[in-house]
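Now for chain A:
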Amino acid sequence: MIKDTLWTLLAVVVFPGGLFAMALGLALKGVERRAIARLQRRVGPPLVQPFYDLVKLMRKRTLIPDTANRFVFLTVPLIGLAAMGVAAAMIPIPGFYQPSPLLGDLIVLFYLVSVPAVALMLAGSASGSPYGAIGFSREMAIVLAYEGPILLSLVAVALHAGAAMGQPIALNLSDIVNYQQQHGAFLFDPWLLPAFLTYLSFIPANLGIAPFDIPEAEAEVLEGPLVEYSGPPLGLLKLTSAIKSVVVIGLGVALFFPNGPDGIAGLVVFALKCVVMVLAGALLKAAVGRMRIDQAVLFYLKWPELLGVAGLVLVAARL
Partner candidate 1 sequence: MTDASTIKDRVMSIARMIRGEFSISENRHGRVTAWITLADKDDLIATCHALKAFDARLSMITALADRNAGFNLLAYHFDIEGSTVTVKVKLVSGASIDSIVPIFRNADWHEREFMEFYDIKCTGRTDNRRLFLDESVDGRVMERLIPLSVISNAASTNMLFERLITDREKQ
Partner candidate 2 sequence: MTFLKILWDNLRKGPSTEAFPFGEATTPAGYRGKVTFDAATCVGCNMCEHVCAAGAIRFAEADDGLHFVIWHNTCVSCGLCAYYCPTKAIKLSNDWHLSHLQQDKYTQLDHGVVAYKRCTSCGDKLLPTGSVLTQLAYKGPNPRAERLMDLCPECRRKASTRGEAI
């Protein structure tokens, strides 16, 4: 029991949560920035640029605005980071890492994934700046818009996997991964295609990739919820968003295409899948502009929502 707890703690703090997820997340950010630079005919920053940025921020002074709620302002970044550390530890890396059941199931993970968004909302409103407030309301609108589709997508996969394994619903991510390791990835199952597309459409909104980078739109609301942050807390917020990209992409990989070799090669394949997703994100970011918040919300309520429902109906019809 104690050993289990220790291992779990290690998983959260060092691998695959904590330090490892941070490193991977920052490296992915570096890859993204470099890729976008190349698409725009630029040289771009070195791949390790996000590490430099983070280290630099850790040494800057923290300014707390007079209008801000000091306690909330400073703790919120930590909450987001902690949630993401735990979430990262819950993502199985096939053939390499199996999360401990102590960490909880798919439902817990679903809630953890929305914590950074909530943290960002709190950060925005705690900062007491009008831009932060607008960032807050936009973040809220977009979260409400994508929460539905993502839930539908998760439920569809869980139902499908559950039926295949003879359970009512499979909520354990490891089981879902193991099933796919043996019976082939869900990505190639046409019945799950709508669910997969729904998940894909959720990624840019959650990670703040164009055209859905509305809450942090620099030209409109400065950087929205981040506007009043500086120094280490800003670094933590940036770090959180880096880990979040690992979690969200990792969850997608686990749900739809976990297959890979055993051992360290499995880890490499996992990282490569993340890189491919990030490159696709970079292409999207470089190829489009930003939507208006009402357009984005309408978009989610229309297409991903419909796709999500369709996906669930398809899966249910097969049961």
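Regarding selection, all candidates are chains of the complex that A comes from, given by their letters.
Quick notes on this structure:
Definition applied: a contact is a pair of C-beta atoms (placed from the backbone, for glycine too) under 8 Å apart; a residue touches a chain by one contact, two chains touch by 3 or more; residues count from 1.
Keep in mind the model is a prediction, meaning the values are calculated, not measured.
Evaluated over the candidates 1 or 2, chain A touches in this complex the candidate numbered 2.
Note for the complex: chain A touches candidate 2 at residues 37-44, 283, 286-287.
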